[in-house]
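Omission of a single protein chain aside, the complex is shown with its protein chains in their original locations.
Should a chain be cited, it is by its letter among A, B, C and D, assigned in written order, with residues numbered from 1 in that chain.
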Amino acid sequence: MNLTVLKQKQPADAAYGTGIAHAKPKRIPATKGHVEIDDVSIQFGTGAARNAAVMNAGLDVRPGEFVCLLGPSGCGKSTLLNSVAGFVKPTRGEIRVDGAVVRKPGPERGMVFQQHSLFPWKTVQENVAFGPLMAGANRAEAESVARTFLGIVGLLRYADHFPATLSGGMQQRVGIARALANYPSVLLMDEPFGALDAQTRAMMQENLLELWSEFGTTVLFVTHDIDEAIFLGDRVVVMSASPGRVIEDIPIGLPRPRRPEVVTDDRFVKVKRRCLELIRQETLCAFSR
Amino acid sequence: MNLTVLKQKQPADAAYGTGIAHAKPKRIPATKGHVEIDDVSIQFGTGAARNAAVMNAGLDVRPGEFVCLLGPSGCGKSTLLNSVAGFVKPTRGEIRVDGAVVRKPGPERGMVFQQHSLFPWKTVQENVAFGPLMAGANRAEAESVARTFLGIVGLLRYADHFPATLSGGMQQRVGIARALANYPSVLLMDEPFGALDAQTRAMMQENLLELWSEFGTTVLFVTHDIDEAIFLGDRVVVMSASPGRVIEDIPIGLPRPRRPEVVTDDRFVKVKRRCLELIRQETLCAFSR
Amino acid sequence: MLSVLAAVILWQTASEQGWSFILNFENVPTPLVVGNEFVAQLATSDFYTHVLVSLRRIAISYVLAAFLGILCGILMGRFRIMEDILSVYIEILRPIPAVAWIPLAILMLPTEESSIIFITFLGAFFPIVINTVAGVEQTPPLLLRAARSLGASNTAILRHVILPGALPSIVTGLSIGMGVSWFSLLAGEIISGQYGIGYFTWTAYTLVEYPRIIIGMLVIGALGTFSTMLVRKGAGPLLRWQSKEGHRA
Amino acid sequence: MLSVLAAVILWQTASEQGWSFILNFENVPTPLVVGNEFVAQLATSDFYTHVLVSLRRIAISYVLAAFLGILCGILMGRFRIMEDILSVYIEILRPIPAVAWIPLAILMLPTEESSIIFITFLGAFFPIVINTVAGVEQTPPLLLRAARSLGASNTAILRHVILPGALPSIVTGLSIGMGVSWFSLLAGEIISGQYGIGYFTWTAYTLVEYPRIIIGMLVIGALGTFSTMLVRKGAGPLLRWQSKEGHRA
Partner (left out) sequence: ASVRIGIGHQSMCTDTYSAGVIVKELKLIEKYLPKDGKYKRVKYSLDWKDYTSGPPITNMMLANKLDFGVMGDYPLIVNGAKFQETRKMRSLYIAGTGYNMRGSGNALVVPVGSDAYSFEDLKNREVSVPEGSAAWGMTLKAMHDIGLSSDVIKLKNQSPPVGAANIANQKIAAHADFCPWPEIMEFQGTGRKIYDGSETGVPYLHGVVVRKDYADKYPEVVVAFMKAIIEAGNWVQEDPVGAAESLEKWTGVPKEVQYLYFGKGGTLTLDPTIKKPWIDALTLQHGVLAREKAIPPLNMDEWIDDRFIRQAYAESGLDYEAQARQMVDPKSANKALPPAEIWHPGKGIESYASVADMLKATADYEAAGQAINASYVYDELTGLKLFGKVAFYVKTADGVFKTFMRKPDAVAYADRSGGSLLGIKEAVGSMKGAGLNAASAEGQ
């Protein structure tokens, strides 16, 4: 299933937006969105309570690339992503986005969380309009941008709903629209589909690829689902058990656009086998410590 | 990874139990655990609010068989399982376990829920001892049975912990031990691993197969994860979108014991492709209504 | 409703017969007598003055308490140092009942009206402050991160994230505070020599006018319930996002 | 601690200088005077009698309120019909402040001591009942199913699932109830008596003994805080399962 299918299912949307001239979303120039993770180590606490979460991680993400970070639970994936987002300061090393060292959170690095990150007291539209408003847009402009992106994720008819009334999958689509409404050069996604059931998750994956191909944003996507990583990524970066290091960087040669059936493709299964091996090893490793 | 591996990781367990003679768990006779779902329909509400959850579902599970119920979200899997458990009364049709019509919940049909079903105010051991106590065992007997089963799931060292201090995977293992401690002839499992991360889930699956091969209990296992259903089941029963009917019954010929690598086996991938097709169709179907 | 009727009938019989088994109904007026007296009171203008004076006192104290309580609560919830300084005072003063404040309030405040308002204020203030702090402190860190990564400034975060997130807790504080302020008002009005529904009840008491005492009790109860309901209902539209069905009109 | 010191020093200066800007400190005794009086009081046996009598009243009323409150709460939480019957009364009587009950309590109860205990009882009863009902009603249905499918009978479910599940809420009710019962006790002790810390404070008021008034206020506050803490601490071991670290010793 893809965006088109979603839109077909909601014929009301087109009519809904009538009369408001939605700005056609700009495409991010492919030269923007270069992420450099330069020998980063991250420790929590000090002294005896010291806990190394990430160790000497290095990664270079080209503009417009879709990179999946795969690793066992607790290996430091979220920590590394949060340091790119600007929430966590690396203890050593440096992170640069388009050449500028990351020091604090910013709208050019959009963040999508696993769940429960929408403002429950704002309507779907207000949630999406929040970024543009903060960026200095006036109410009308922000609303227009919000409606554009809600249209793109197929949720325009839910514009006036509060998040609690939406299903988990719909909430995550709002979260993605909210991040995109700031036209970020990098989209940071931390297990965004981890809380969804298998079918909804599959739909969301296709949906995301569709959006990505449309916007060309760089995506850094954290998951521990092997199928998901291979299905989505240009590259799958496998991290070691805690403290996380990058242990393997697997380019995925599968053609795009990717269809759900690809998971039963031989090339897919081959990469999956390799990932299984790596992860299994790391999981055992983690347990034995 | 299997039970043996888990036990190796916790060498303290053996010593922990010293001095208490744990009863060796009995094996359920393979003639027990025959589940017949006989043309069952289940409706919620009445009049205008009437909502058919399950329609004309039929299924015969042989004693000792491992059957997976696969279907899109909301198709009525849980409802059907709950009617076997005795929580929900079929509107039409009848459910029999070993010939007796099911009318209310009972310890011979052990239930494992998705999460948060342990008694948080009881220790791990008290949780597992609860069933035997209710069955009339005295405290010492119940404790002994509980320790036996905690040993089996490799959690003896956590006997005195409260559930909140355990990880999600450990909690689910306690839930399984609690259900098994009643020596049920049928084990009903409703997405027991749905809330776990991919690696923990894989471990739990192997763990469960190990237990099952040891006890020979009939298992009815609900999931919407295709890999999981194929990996675990003797048969995968695919249900239609709501109201749920049985649309396909796929025997899984894969040899046992199953190793994680089996998911990249050709036969596995073939069945997966078939399931994907069915589920995809049903999911689209569900969305278009 | 039926159970109320049953209770009234029981009360009528008990008073008429003058039951006296543990509870002594000998001198308790019958509901009929109380009802008649109530109708008689409703015909006097004094009765309305009493109610209005009390409502006025509640209004002033409550608005003050709500304003200062929410302000302090936010400061304490946001700034560790404010919490360190203020929470000590609050924890020392909070357990002192309103009645115990009467002498000091008389002594320290310029007018009697201000003493009563002070006592009433205290009743409402503490629950509001405590619930505001709790609300502010429980803001989900994930939402703070989300807001920050969407480019929100500190003031924007206060306005868009912390305040709305704390609102359910603040509303709880406001409605508890409303209830407590009526308790305190009553204590305060005992010292008042003139008006207020508390004074009405107290005077009835000094004149041993049992029917009026019961009327006073019920009126206070009703006013308390009603105003608490008003607070809850008033906050309803702001909290519609909590309901599973709500979407903005 | 530092902020307490600062407040005491401020108070001392304000009283000594007789500040009178909005708050009037002219007649407020200095902390030194209050402190001296407190030491003097500690040397009298009467002071301890006052405290002990109050503690005794609290103990009796509270145990009664806890027992009846939890009982009613469970009945109301489990049986729709009990809730229908009882909740009406509770909702009507609850908003009536303790002070307003005084006249009726005197009239209806056999001894004066029982009137005071009744008023104190009411203060504690309502929060306990309401929180028990809330606790019982919020039992997760999943746990009820789990228990039933493990073969538990209705009484076993009450004992093993509903009661322990409601316990955190019951404890909240118990500790709120403890606080309120001190408020109510004070109101009750004003009406009459020769002992009790409320009486001590009120007598100080009629004799215009300001230092004793302040001592009374602070002692009441301290006793209230202390006994509430006791309830919480006492319930601690039963609620250890709520903490992330706890495991049974």
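Operating definition for what follows: a residue touches a chain if its C-beta (ideal position, glycine included) is under 8 Å from a C-beta of that chain, and two chains touch if they have at least 3 such contacts.
Fair warning: this is a prediction, and the values are worked out from it, not measured in the lab.
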item	value
Contact list for the unshown chain, restricted to visible chains	C, D
Given D:13, D:154, D:194 or D:243, the one touching the chain that is not displayed	D:194
Residue of C:44, C:138, C:154 or C:194 touching the missing chain in the full complex	C:194
Candidate in contact with the missing chain, chosen from D:45, D:155 or D:206	D:206
Touch with the omitted chain, as defined above, among D:34, D:75 or D:106	D:106
Missing-partner contacts on subunit C, residue numbers	24, 26-27, 103, 106-112, 115, 191-194, 203, 205-209
For subunit D, the residues touching the chain missing from this view	18, 24, 26-27, 103, 106-107, 110-112, 191-194, 199, 202-203, 205-208
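What we mean here is this: only the chains that are shown with their structure count from here on.
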item	value
Cα-centroid distance, subunit B relative to subunit D, in whole angstrom	48
Distance between the centres, which are taken as Cα means, of subunit B and subunit A, whole angstrom	33
Interchain pairs in contact, sorted by label	A-B, A-C, B-D, C-D
Parts of subunit D lying in touch with subunit C, wherever the complex brings them together	1, 3-4, 7, 22-25, 27-28, 84-86, 88-89, 91-104, 107-110, 179, 182-183, 186-187, 190, 198, 201, 204-205, 210, 213-214, 216-218, 220-222, 224-225, 228
Footprint of subunit C on subunit A - complex, ascending	85-87, 104-107, 109-111, 113, 116-123, 130-131, 134-135, 160-165, 178-179, 182
Subunit A partner contacts - residues on subunit C that touch it in the complex	140, 142-143, 145-153, 156, 160-161, 164-165, 167, 240-249
